[in-house]
Every structure is written in C-alpha cells, then in structure tokens.
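The structure is given below, and queries will be raised subsequently.
Apart from one protein chain that is not included, each protein chain of the complex appears where it belongs.
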Amino acid sequence: MQVTARFFAILKDRAGVAELILELPAGATVTSAIELIVKQFPAIQSDLKRAAFAVNRNYTNTDLVLSDGDELALIPPVSGG
Amino acid sequence: MQVTARFFAILKDRAGVAELILELPAGATVTSAIELIVKQFPAIQSDLKRAAFAVNRNYTNTDLVLSDGDELALIPPVSGG
Amino acid sequence: MIDDRIEILATDLSWDEAVKSVSDGRAGGIDVFLGTTRAEKAADGRDLIALDYEAYEQMALDQMKALAARAREKWPIVKIAMLHRVGRVLIGEPSVVIAVSTPHRADAFEACRFLIDELKKDIAIWKKEVWSDGSASWVHPGQGQGARGEGQEE
Partner (left out) sequence: MIDDRIEILATDLSWDEAVKSVSDGRAGGIDVFLGTTRAEKAADGRDLIALDYEAYEQMALDQMKALAARAREKWPIVKIAMLHRVGRVLIGEPSVVIAVSTPHRADAFEACRFLIDELKKDIAIWKKEVWSDGSASWVHPGQGQGARGEGQEE
C-alpha cells in the first residue's frame, strides 16, 4: 500500500524533502512508517524525538495501523501565532 | 463674582439650558451655587440628587469655595462606552 | 515621548486608524476593543434604533488622558489609542474603540480591559436611547431605567 508522508518546518529542512510516497506492507503502523523514513533520512532522527504525528490531518498515536492512501504528517513542535 | 454653570444629559434636558452664568457673592461654595440653580430650575431637583459636580473639569465635593471665572459642571451618572 | 491617540469624535470611528496608530516594532501584541450599539427590543415591542452620545469634551479628554497614564503605570504599554464617539451611533456601529500595543499579549488584553472598564465608570460621557416610536431616554446607571448598549449591563 502507499502512504504519503509530509514533512514540515525543521523536519522538512533537515530531510530536504517536503513530501514523499512510501510503499508499505499491509498492517504497517505509524511507528513502522517512521522507522522507514528515518532509515532514508537519518538527519531528522534527533528532531523526530520531539515530533508529533498526524494521519489524515488529525493527531494520532504511533500504534495506529495505516491504510492505503493515508497522509502521514511529521509535526515538529508548533509555533504559530 | 461670575461662575459659569454647565448642564449635561438629563439635567440639560430637564433644565432646558446647557450653560448659564451665575452672579455669586464672594465666598460662595458649590452648595450655594447649586441652591441658586435649583431655585431657578426646580425641574432638576430630583435628578440632582444623584449628580456629581466638577469645577474646572475636575470632580469636586460641594464644600469647595468657588472663584471668579470658575466653570461648575452638573454631572449626572455617566454612561459612556 | 508618549504619542497616545485620545480623541472624541463626531464622525465614524476608524478602528483601522486606531490599530495603525498603536502598531510598533516594539510590540508583539495588540488588543483592540470596540463597543458597539446592540439591537434591543423593549417589552412593549419598540425597537432601539440608535444611541445618542453626549460628552463634556474638555473634561472627558482630560479624564481619558489620565486613565491612559494610569494604565501605563500598571503595564508596559507601547502605545494606546482611545476614540469615543459623540452624536448618533446606529445599531452595529462602534461608540468606542480602544487599542493597546504591548511587548507581550497578556498585558495588551489586561490593559485594554482595564481601559474600557474604567472608561465606563467615571468619564463625563452620556448616552441616550433612541427608540423606533420616537421616544428617547437617557441612560443613567442605577436609576432603574432600562439599561441598553454595551455599557450598562455589565
């Protein structure tokens, strides 16, 4: 299945990527998707520790099982306003 | 001596007068000026009970001795804003 | 130099101008309050159509300046604008605009709230309700009159 990963702010800068499409096995969780991403972009590892995650634009915990077509966002600590 | 009296809001409407010049004896206080005004405009008597007074644009108590050229304002309860 | 903008005006209040006049690179937050004429219906079916404001202008301006100075003693204010209407203020229109800029937002909110609360207490300004049947009555808090407009009910 395919899941779109989106990077923002410092994570986007560190990865040098704003968006990519992951090919994942059925049953993959947010955690397994993140592990795959870290392998490809080790530069984001330390900043990821403080990141939150959203699937389809809602904050989620990392146990969530992903579905084909999901949008997974890597959310560094926010600083709007 | 002469003191200018100014009327505002409901007191202006009841008296039918916005401003007048009082002729007062030396040593006259706010109280004596008000007594003179009430004689001329008995219609304001009940509303005067809740009024405050200002001399030269500062709130004052009624014991104040007036001076020639003072401006005495009759201030009903305010309702700005 | 303190260049607060404190005015009593017979023309429409420009909140746009008020915000511009307090905008400043030293400020991280601006709070603006607008008091507007709220529609009301009397028990007998009359509609409020406007509030007519009258001011003892020289005294009210002195009081507003003194009030701004009191706020400056309490909060680290960059700039203040206080504009008050006289004359007829129709439903939905502002009778008062207060804008405060401060380095941090908590102070802007607190100072703005202080300024409108205090302005309503003792500034020499009065409002008269104007009703759809042509009747009109002065609003004098505590006199048992039907209280209307933003100020009276709080």
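First chain written, first letter: the chains are A, B and C, and each begins at residue 1.
Here is the rule we go by: a contact is a pair of C-beta atoms (placed from the backbone, for glycine too) under 8 Å apart; a residue touches a chain by one contact, two chains touch by 3 or more.
Model, not experiment: these values are computed from the prediction.
Here is the thing to keep in mind: the chain we left out touches A, C in the whole complex. Touch with the hidden chain on the side of subunit A covers residues 6, 8-10, 12-13, 50, 54, 57-59, 73, 75-81.
Contact between subunit C and the unshown chain involves residues 15-16, 19, 23-39, 91-92, 94, 101, 103-106, 108-109, 112-113, 116, 149-150, 153-154.
In the analysis below, only the chains that are shown with their structure count from here on.
As a whole-number value, the distance joining the C-alpha centres of subunit A and subunit B reads 75 Å.
Per-chain Cα centroids separate subunit A from subunit C by 50 Å. With centres defined as mean CA coordinates, subunit C is found 26 Å away from subunit B.
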